[in-house]
Structures are given as C-alpha cells and as structure tokens.
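What follows is chain A.
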Amino acid sequence: MTDSPVLEAAGVARMAGGRPIVSGIDLGVRAGETLGLIGPNGSGKSTLLNMLAGLVKPSRGEIRLAGRPMARLSRREVARSIAFVAQQAETGERICVRDAVELGRTPWLDALRPWGREDDDAVSAALEAVDMQHMARRDWATLSGGERQRVHIARAHAQKPQLLLLDEPTNHLDIHHQIGILDLIGTLAVTTVIALHDLNHAQRCDRLLVMKHGRCAALGPPHEVLTAPLIREIFAVEAELIPHPSGGRPVFAFQRLA
Partner candidate 1 sequence: MRQGAAVHGLGWLFWLAPAVLAAALLFGTAVGETRIPLATVFDVLATKTGFLDRAIDPIELSVIWHYRMSRAVVAACGGASLALSGLILQALLRNPLAEPYLLGISAGASTGAVAVTVAGFGAGLLSMSAGAFAGAITAFVLVALLARAAGGGTGMRGAAVIILAGIAGSQMFNALTALIIAQSASAEQARGIMFWLLGNLSGVRWPDIWLVLPMALVGLGITLWHVRALDAFAFGAESAAALGIDVRRTQVVLIGTATLVTAIMVSVAGAIGFVGLVVPHAMRILVGARHSRLVPATALAGAVFLVVSDVVSRIALPGQVLPIGVVTALVGAPAFAFIMVRGRQR
Partner candidate 2 sequence: MLRFTTAFIATFALAPMAFAATSYPLKLTSCGHEVTIEKAPDSVVSVGQSTTEILYMLGLADKVKGTALWINPVLPEFAEVDKTVERLADNAPSFESVVAKKPELVVTAYEWMIGPQGAVGTREMFDDAGIASWIMPTECVGKDNTQSMDGARTKLFDTALLYQGITELAEIFDVSERGEKLVADLRSREESAVRKAKDLNLPEDVSGVFWYSSADIEIDPYVAGLNGVPGWMLSKLGVKNVVTSEEEWPTVGWETIATARPTFIVAAEMNRRRFPADDIAVKREFLTTDPVAKEMEAVRQDRILTIEANAMDPSVRAIFALGKLSNALSGFCLSK
C-alpha cells in the first residue's frame, strides 16, 4: 500500500554563483510521515526545504506536488497544500496574535470568496491547537520567542495544509520551548518535513535525510541512519547512544573526535 509520494524531489539541484548548493536529490515524502532533514551547517538543508516549499526554483530537476510539477502550479495552489514555517519571521507591524494567525487563511480567500464562517473556525481551531486562545488579542511585540513560533505554527495550521514544512523552528528558543514546539508539531496530524540541527530531536522523526555538501548522504529511519560511523563521517564527532535513565527515548552523548 505504498501511496505515491505527496511531495517529491526528482534529480533536484540548485546552483549559486557557480557553486552547487544542492545537487542530485531524489526524495519522496510519504503521506503522514514526519521526515527530518539533518546535516552540518552549509549542507543545503534550508535550500532544499525552500525548494520543496516552492519558494526557490531548482536549477535542475523538478519538484512535484501530488504528482504535478510545482512549476506548473500557481503560488496559491501550492499554498493551499503546503504551509511553511521559517526559522524566524518578524514584523514591525502592530498586529495581534489573532491577526497573524488570520494571515494563514490568505490562500483560501479571494474577491469571489471573502472572509466567512469557515475562516473564523479555522483560526479558532488553530489557536486552540497551539494553546494560545487566551492570548488572541496580545500584541505581537509583547510575545516571547517561543510564543511567536507557536503563533507561526498556528498560522500554518490555519492554512489547513496537507504538508507542513519547518526550517529549524527551534533554533533560537530555550530548551523549554524547544521541547514544547516539537511536542506540538508531533500532535499535528499532517505530513511534516522538518529541518533540524539537534540529533536528539531528530530521533522523533519517522525518516531522516542526512545531507552533506548538498548531497544526500543517507535516507531512512533514525535507528538505521544515525549510526556512530555515519555521525562521525558527517558531523565529525564521536557519538554514543545511551539508554534513557527513566525509559524514554535513548539519548546521544557526543565527544570530540579523538
């Protein structure tokens, strides 16, 4: 019962200033899975993610959304299927939480279909999902980093997408909020592609794509991919998997290369 992938990259490459940032990626994201993109800095994770979201055009190859080439789709069609959460998105506008979440309904509105009941419901549901209903009228400027990220996720939720793409969403957050955000993402019943830098967090994913120098170094479930030799080769550290003291997910312990 292998469905065709909901999102595919076929022979995708991206050049910049003559140098390949990403090259030769073949990837099929399966419905319902959580796929993690990991790799050292400069491995091309962000670029690949942006291409998958349709925000950057591949120099070679093709991205397909539900079998259709993304290049042939309008931005609106893509946005109705894919929601993108950047690392950090700021605004100088004086908007409140609800305003920011309402932006998520943009791909569904147009002159013939103005704001309606359905949109109000989607926004309320999104706020509930991230547990921010009580903060709906708070000013954006008064929110903490973690709260802002939650609002972005709520916005993505309101988009009612099939796919959620997140680019290192916990990068600048403290540990409490990191875990909170990742837990939240875990509860959303939507296909997810998430770029991560923390290998412990990466274990939550169904599959991992490991990148180095813009190429795919490994693709598969975490327990298969995150082996000590691979980690040594890709990340240049010694890694050892330690069982969790109180029975949770095993944890990596890292050490400098000898």
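We adopt the following convention: a contact is a pair of C-beta atoms (placed from the backbone, for glycine too) under 8 Å apart; a residue touches a chain by one contact, two chains touch by 3 or more; residues count from 1.
Quick note on selection: all candidates are chains of the complex that A comes from, given by their letters.
Remember, it's a predicted structure, so these values are computed and weren't measured experimentally.
**Q** Pick the candidate that touches chain A in this complex from 1 or 2.
**A** 1
**Q** Spell out the residues on chain A that touch candidate 1 in their complex, using ranges where they run on.
**A** Chain A residues touching candidate 1: 53, 55, 74-80, 82-84, 86, 89-95, 99-100, 102-107, 109, 111, 114-115, 139, 141, 159.
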